[in-house]
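To start, I am sharing the structure in question, which I have written as structure tokens.
With one protein chain removed, the remaining protein chains of the complex are shown where they sit.
As written, the chains take the letters A, B and C, and residue 1 is the first residue of each chain.
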Amino acid sequence: MPDYNARELMAIAAARKINDGEIVFCGTGISMLAAMAAKHICAPNSIIIFETGAIDSQLEEIPMAVGDSRVMYGASSNSGLADSFALMQNQTTGRHVVGILGAAQIDKYGNLNSTVVGDYGRPKVRFSGSGGAADVASFVDRTIIFMQHERRKFVAQVDYLTSPGWLDGPGGRERAGLAGNGPTAVISNLAVMGFDAGTREMFLEACFPGTTPQEVLANMEFSVDVSRASSGSCARSWIPSGSSWAAEAGADAPDFHSICASST
Amino acid sequence: MPDYNARELMAIAAARKINDGEIVFCGTGISMLAAMAAKHICAPNSIIIFETGAIDSQLEEIPMAVGDSRVMYGASSNSGLADSFALMQNQTTGRHVVGILGAAQIDKYGNLNSTVVGDYGRPKVRFSGSGGAADVASFVDRTIIFMQHERRKFVAQVDYLTSPGWLDGPGGRERAGLAGNGPTAVISNLAVMGFDAGTREMFLEACFPGTTPQEVLANMEFSVDVSRASSGSCARSWIPSGSSWAAEAGADAPDFHSICASST
Amino acid sequence: MDLTAAVARFVPDGAHLSIGGFTCNRNPMAAVYEIIRRRKKNLHLYAHSNGQGVDELVGAGCVARVEIAYAGTGRFAPTCIRFRRAVETGAIQVEDYSNYQMTLRFLAGAMGVPFLPTRSGLGTDLIEKWGFSAELRRSDPRLPDDKLRVMDNPFGTWAETGRVVLVPAIRPDVTLLHVQKAGRDGTARIEGLTFADVEQAKAARHVILTCEELIDGDELRSQPHLNQLPGIIVDAVVPLPHGAYPTACYRYYDYDPAFLNDYRTAATDDRRYARYLEEWVYGTADHRAQRARIPHERLSAIQADPRTGYARGLRR
Partner (left out) sequence: MDLTAAVARFVPDGAHLSIGGFTCNRNPMAAVYEIIRRRKKNLHLYAHSNGQGVDELVGAGCVARVEIAYAGTGRFAPTCIRFRRAVETGAIQVEDYSNYQMTLRFLAGAMGVPFLPTRSGLGTDLIEKWGFSAELRRSDPRLPDDKLRVMDNPFGTWAETGRVVLVPAIRPDVTLLHVQKAGRDGTARIEGLTFADVEQAKAARHVILTCEELIDGDELRSQPHLNQLPGIIVDAVVPLPHGAYPTACYRYYDYDPAFLNDYRTAATDDRRYARYLEEWVYGTADHRAQRARIPHERLSAIQADPRTGYARGLRR
């Protein structure tokens, strides 16, 4: 049994996708862990921002929501929603932003649903709704998406398209009038997926240790190219091993582990 | 010789046109005097605001421009241009605002020019330009205008229409898409003029002491109805007499008199 | 004016209202509970991600329609529980926007313009799927005829933009905010993040302010650039310590995890929720009585640390 759990793995995998100096838009839970881990392991000069208006927060404790007072501490500036989304829609600052999002459903082009399952007018399941996700996905340079790997979540067609990915494929965003880019990675509890630069379709990049491409495919409604996937053992190379990982990932934050275990 | 000068008279006359509880938009110079005088003589609960973002300033000294640090003292809030103009464009707050403006030229409908004399592309005289005047004149419930009474300033047609008055007369503002009202008074160094509720044309309301309707007309390029004008002696009734006026007008402010004598 | 009088005057049945705060922070909960206590009905609620306040107003049956970006209170309820139930059973009608779209809609109302443009949501169902029927929109003059409109950029490709979404202004009848400090004249000072509070207040026809501290004298006016709301736009100021409880109020107290966990448990069951409302809201005469029910040790536990503004090491 490895000395890291699936949520920790996911956070580290996402952190590795963040480049130094980037501005990281964080949502709730695991995306904050990923951003904090990135600052410790690969992107010390990255900046964490929240839609609520906190820019470059110093997170002494892990916020349990982006409205938590913990995001306000030690920031470069605290303002409000209007300013934080403007910063992302702005063409100069926006192209340095990587957004980390999650959703209830995703399709092969990385379009996300966080609104309803079923008919919009009388849904079977109602979720929280967009929040800032549609905004971020519309504006920023690229997004990284966290998902639970289940067949009902990786769907052929999302029931409601809340946040734009690559829309209907190559040129889709341009046709819709969107300036930024779509998702560059999906990180699930089983694997890491990328998007093909030509077709804009999701493909399997690497499985987490103990997972096979067959298992990944079995948990998706649509099929993805698995030919480029490194096996679980390959993925190990970018996962810190042994006891060092926790320190590397900023796990000195007091409740990192408990949040890893419980947050969404 | 009366114990008040023309600028003091103008300030008091304008102050008398301000209703208690109104929000008074102030520009530079005499409009600040008028607003300060109003708080002392007839509108103690009026609120002074500046386009620079100061709301309900406590003026201990008279600012010599709306960007003067003196407008910042003791305000309810200090923000910036975006907020102050939004407050005036806002339909709830805007309808409580009376704007006090000045200009280089005015026509019979109260349209103002503060941009150029001559051709816009190669002007004979260039003035400061709109500043916030066009904004205020577009948004607020009504305006009061200060003018020097000269033939070249009361013109048949303004060389450049900077700030909208009643535009081309009845229904003009509605046709243009403007929500607020136009000017309700023009106060010059010779007289007070109003605007007819039907024709929206300027008429003579009252002459200052020592001035006749004929003198007023002789100093205008266009003609106005003088039949409703009270004579100079009538106007005396709303001018404080003797030494009391100075106290009433807030002339205890340290440099009221010097500003009255010199400001524009 | 006390809170009861302010709610009676500015929040009639059917009012269009918005509340301040964000998820688990600085929701105007005392005002929300007073609205529930007075059994207001048929409210039209404008929310971005206000969270706890939205769920309680919906859960108590005060709300007929919601225009909203996000209904969640962080880890305690990733989707607000009573809100979810109300939508799934058809008890309320919903129109979805994004957080920025809602913020821009309040900002448009504050600015007195009919709409503001954004690129947010192009290509999504936020544009394609409308929650309110055309009949509903036509029947209420307080609603625009369209959810939003997409337009080609009239300035060609200026600002690298080919197309924009125009979102219509919101003019709530009333906005309820809870702030840290206010003066008797309505001057308000928010510390920490302002969320969309300022835009919501300025967009509204009336503003009810509750505050932790009523500040007399010169303190607020000696630092006017720290005040977000000038007094002239505020209709009522009511000092109510812990007026945001159980949500947080930066520098004063944190959210109460114990309360929010209990709330989650209550909210998942209709009968338990009815009992919760009976005991915690209907059964308390006012904010003071309600506050007296909070165990002292809980208030101590959530008291903010002066350096960080939240309760350090709070068991969450």
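Details
We take it that a residue touches a chain if its C-beta (ideal position, glycine included) is under 8 Å from a C-beta of that chain, and two chains touch if they have at least 3 such contacts.
Since this is a predicted model, take the numbers as computed values, not measurements.
Taking the full assembly into account, the omitted chain touches A, B, C. The missing chain, though absent from the display, is touched by one residue of B:70, B:108, B:153 or B:200; that residue is B:70. The chain not shown here is touched by just one of C:32, C:47, C:62 or C:164, and that residue is C:164. If you put the hidden chain back, the residue from A:18, A:35, A:59 or A:72 that touches it is A:72. Contact with the chain that does not appear here is found for just one residue of B:163, B:188 or B:219, B:163. Within the whole complex, the absent chain has one touching residue among B:8, B:22, B:135 or B:201, and that is B:135.
Residues 108-109, 111-119, 144-146, 149, 151, 153-156, 158-159, 161, 164, 166, 168-169, 171, 190-194, 222, 225-226, 307 of subunit C touch the missing chain (whole complex, contact as defined above). Although one chain is hidden here, its contacts on subunit B can still be listed: residues 28-29, 51-54, 60-61, 63-73, 78-82, 85, 89, 91, 115, 120-135, 138-139, 160-164, 167, 172-174, 176-179, 254-255, 262-264.
The missing chain lies against subunit A, touching residues 23, 47, 54-56, 58, 72, 74-79, 86-87, 89-94, 139.
Rule of thumb we're sticking to: only the chains that are shown with their structure count from here on.
Distance from the centre of subunit C peaks at B, each centre being the average of the chain's Cα atoms. Taking the mean of the C-alpha atoms as each chain's centre, subunit A and subunit B sit 57 Å apart. Computed from the mean C-alpha positions, the centre of subunit B lies at a distance of 40 Å from the centre of subunit C.
Within subunit C, not a single residue touches two or more of the remaining chains. Contact with two or more other chains is made by no residue of subunit A.
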